[in-house]
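Of the protein chains in this complex, one is absent; all others appear in place.
By letter and in written order, the chains are A, B and C; residue numbering begins at 1 in each of them.
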Amino acid sequence: MNLNFASDNTGPVAGPVMDAMVAANAGGTMPYGADPWMDEVRDGLRSLFDWPEAEVLLVSTGTAANALALATLVEPWEAVFCHRLSHVEADECGAPEFYTGGAKLVLVDGEDAKMAPEALDAAVSRTGGSVHGVQRGAISLTNVTEAGTIYTLAELDVLCSYARELNLPVHLDGARFANACAALDCSAAEMVRGADIVSFGGTKNGCMGVEAIVMRDPSKGWQAALRRKRAGHLWSKHRFLSAQMAAYLRDNLWLENARAANAAGQRLAQGLRTIGAEIVHEPAANMIFARLPAEAHHRAQKEAQYYLMDDQERPLCRLVCDFTKTDKEVDRLLELFAG
Amino acid sequence: MNLNFASDNTGPVAGPVMDAMVAANAGGTMPYGADPWMDEVRDGLRSLFDWPEAEVLLVSTGTAANALALATLVEPWEAVFCHRLSHVEADECGAPEFYTGGAKLVLVDGEDAKMAPEALDAAVSRTGGSVHGVQRGAISLTNVTEAGTIYTLAELDVLCSYARELNLPVHLDGARFANACAALDCSAAEMVRGADIVSFGGTKNGCMGVEAIVMRDPSKGWQAALRRKRAGHLWSKHRFLSAQMAAYLRDNLWLENARAANAAGQRLAQGLRTIGAEIVHEPAANMIFARLPAEAHHRAQKEAQYYLMDDQERPLCRLVCDFTKTDKEVDRLLELFAG
Amino acid sequence: MNLNFASDNTGPVAGPVMDAMVAANAGGTMPYGADPWMDEVRDGLRSLFDWPEAEVLLVSTGTAANALALATLVEPWEAVFCHRLSHVEADECGAPEFYTGGAKLVLVDGEDAKMAPEALDAAVSRTGGSVHGVQRGAISLTNVTEAGTIYTLAELDVLCSYARELNLPVHLDGARFANACAALDCSAAEMVRGADIVSFGGTKNGCMGVEAIVMRDPSKGWQAALRRKRAGHLWSKHRFLSAQMAAYLRDNLWLENARAANAAGQRLAQGLRTIGAEIVHEPAANMIFARLPAEAHHRAQKEAQYYLMDDQERPLCRLVCDFTKTDKEVDRLLELFAG
Partner (left out) sequence: MNLNFASDNTGPVAGPVMDAMVAANAGGTMPYGADPWMDEVRDGLRSLFDWPEAEVLLVSTGTAANALALATLVEPWEAVFCHRLSHVEADECGAPEFYTGGAKLVLVDGEDAKMAPEALDAAVSRTGGSVHGVQRGAISLTNVTEAGTIYTLAELDVLCSYARELNLPVHLDGARFANACAALDCSAAEMVRGADIVSFGGTKNGCMGVEAIVMRDPSKGWQAALRRKRAGHLWSKHRFLSAQMAAYLRDNLWLENARAANAAGQRLAQGLRTIGAEIVHEPAANMIFARLPAEAHHRAQKEAQYYLMDDQERPLCRLVCDFTKTDKEVDRLLELFAG
């Protein structure tokens, strides 16, 4: 039984994705993206997002996707507005600063890792204007958030309308894009309707290592391609990136996997509530933050893996369900906690 | 029949490597390099290079490996001395400049893409000293070179001794490291005896996308790990990088594949000579540059893939054999050329 | 009558400084710092700070001094901890990010633009550790602060001791270093006793455009010199930087000017209180933030210059006294406000 709840990236590659990689290994194919699967991926994402002109680039990590996306949006002397818990701020060792040539991440507060519109406005208002401060660049949102919560479509609309009014482009960090769609039961096109560039994640949801940078406006596509090459993220055997993403998009695999992961997450959250755990953020998808009695944690950690976020009397645990988690595995974890 | 001679990166993933990736997919494993295959890789490369303390980091492209390696060696105001045909200068869209924060690649001449010692000395002598010019940083060598030629161990020793005298670290771009070892019939340890940091390539020789940065002195290992993360090159599902490299090192697969590729290359070179092609550089491994009659090229290109380097009366063609090229495939290409 | 209270940089060059520049113009002198006045400056600052080994570099702006100083202290993947109102964060258009290669400024709260020790500790505690976040770099303090307030020596000691415990170097932004010394009636050596590198300002206090970067430990002096050159901040006619700073240090001019500026500032603050202005921060030196009745502001702005920080019912005005401000000028401004 696999009781690894540490992250969705501890999970396996989905069968159809692995099969596609094996299949792509037959015969010689031209390198650097001139492979047939890339055409399928481009068409697939354009259609999914309803962005008919979109430029699509594949890279192998989410940090690369985010940093490259932001670099196409902001100048070195501009600000990226993001939540202080966002991945770009907290978990990428300064990759956005590296790729943008030193842009400044301006932190925005808000409950549950979601930017509050008034906090965003306050942050934006403090920038720009004279030559002495950094200028306004872009807004970066994350859905599902790093707290496992979710922006509703209406909430996204509010932030994206604000951005549009100020002529600020919007980046959507979609490392868990599929989980957000599944949770909101909305289409990908609805999810991206206010965005300009999306990091569309595959790695956490059944791929081996592939993320798509999807640019609504293709005019910066060549620049992005050069930035990707210059960053060492252009694969020579690119077909193994495209084959993953093609398989992920086929037959709604991306959505099915996310639904499975979310269902496991919701079962886990429900179970945790019944055993007296304190759920810290309202878990909308497959990631739960919960405070548990210390003895529950001590019991469980001998058999199960997950991250401990602090070491207080009731320690805060992060529990993530990948798309393979079975009811049995979830229930076993709950048993361990319950004692 | 696979007549793709465009590059070794058009070739497939070797069976044992693909099998290892499939095997690594079973069960959950901790992310970011905390997987058992990484231990095997680290031990394997330390032993192969006879560098018992070496730090090893895996990335998915050769450009990333080179640029990260150079960034650990030079400051932004320092020079990297390299041949003007080297991959770091000519084929990476400025990745070394990006990763180092703007170091200068100082170009060194020499026949057959190999630095001439006196040209290196002249270039080095023009740098350093006052605050007005860039300072001396590191020397970057490539073996097999981008011209398909090879530095002998004695030639490497001359350049590396010079570097040591001046206290300049040596980077070895080993995108075709295995082919060089196979061609020289030397050990990996002999190949790296004068080097400080090596980009040990897997992608061109049977892997899907993995290169090892091997640092003789581990003291900059943490810095390199941070740089890798910051560049978006730390894989969450890292086990699929380590599994590739582990399989590549097992049972001398790296060397066997290179021997096969080199043998095909030599067969092709020999055949080309017999049909009146002009071999431009002495082909030492699996890459041949040849001038062919225009009609030979026109005949062949309908069925075979390879790069055309210029469009002169006798066009210059680059022909690369990957490790799977059979005698039959080579002979068919020769037939096409011969008409 | 000069009623320009906009900034201390609207003030003139002090007589002895201008005289020294004129004097330095006689005869040819070798460029780039090989001038006799630079020796005087170096000796003077070493003695003033009681840092016998210190390396000293001159540049022409405070932003350059701060950014170069920070670049010698932190790696691109490290954090600079600073107050959110600090000049490096708010008024340099991202110069620290540019010079450091993308380091992250981590903001620390605290009243009156002074870092609260517990807020600093909280910020520091959130960084470092794993490869995913930025690492701990340096602490940057400003005295006099951007709010016109002052860290006492005891307050500096608390922050600097904390830094030393964690082995974090301390940068002191001393754009108004002299005003701080004058206000605290302490020596320069006392002011820098916990610091590692100081931006010692001249421009705001009687020089034309010169700031000294003073490095307690000279081991990074050569690196700093290369960074300065590479940034275009090494003057060929360097003697005109050194002559300014030499004159500024001679006969305690730096301190005398600051005392004069502070005295004017205190007279102004006292007067403002008597006419019902709300002093926003406790003004310790020559810069006052005050809320005034709107009509007072409207009356004064026809004749006097100063910055308006907001446009509320009682607008917030920033009033700065340079070292030349006379009692008469201060009193005239007060008259204008009083109506």
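Keep this in mind: contacts are C-beta pairs under 8 Å (C-beta built on N, C-alpha and C of every residue); 3 or more make two chains touch, one makes a residue touch a chain.
None of these values were measured; they are calculated from a predicted model.
*Asks:* Among the options C:Val158, C:Met208 or C:Ala338, which residue touches the chain absent from this view?
*Replies:* Selected residue, touching the omitted chain: C:Met208.
*Asks:* Thinking of the whole complex, not just what is shown, which of B:Pro16, B:Pro36, B:Gly101 or B:Pro293 touches the missing chain?
*Replies:* B:Gly101
*Asks:* Of B:Met21, B:Leu45 or B:Val134, which residue touches the hidden chain?
*Replies:* For the chain that is not drawn, the touching residue is B:Val134.
*Asks:* Go through subunit B and note every residue touching the omitted chain.
*Replies:* 76-77, 90-94, 97-98, 100-105, 107, 131-134
*Asks:* Going by the touch rule given at the top, which residues of subunit C touch the chain that is not shown?
*Replies:* The list for subunit C reads 2, 4, 6-7, 9-13, 18, 21-22, 25-31, 59-68, 92-95, 98-99, 203-204, 208-209, 226, 229-237, 240, 305, 322.
*Asks:* Which residue numbers on subunit A touch the omitted chain?
*Replies:* 32, 75-77, 101, 131-132, 135, 223, 225-227, 229-230, 234
Convention: only the chains that are shown with their structure count from here on.
*Asks:* With one step meaning two chains touch, work out the least steps from subunit B to subunit C.
*Replies:* Minimum step count, subunit B to subunit C: 1.
*Asks:* What rotation angle takes the CA atoms of subunit A onto those of subunit B? Round to the nearest 5 degrees.
*Replies:* 180
*Asks:* What is the distance in Å between the mean C-alpha positions of subunit A and subunit B?
*Replies:* Distance between chain centres: 33 Å.
*Asks:* When the C-alpha atoms of subunit A and subunit C are each averaged to a single point, how far apart are the two points in Å?
*Replies:* Once rounded, the distance between the two centres reads 42 Å.
*Asks:* Please output the residue numbers of subunit B that touch at least 2 other chains, ranges allowed.
*Replies:* 226, 229-230, 234
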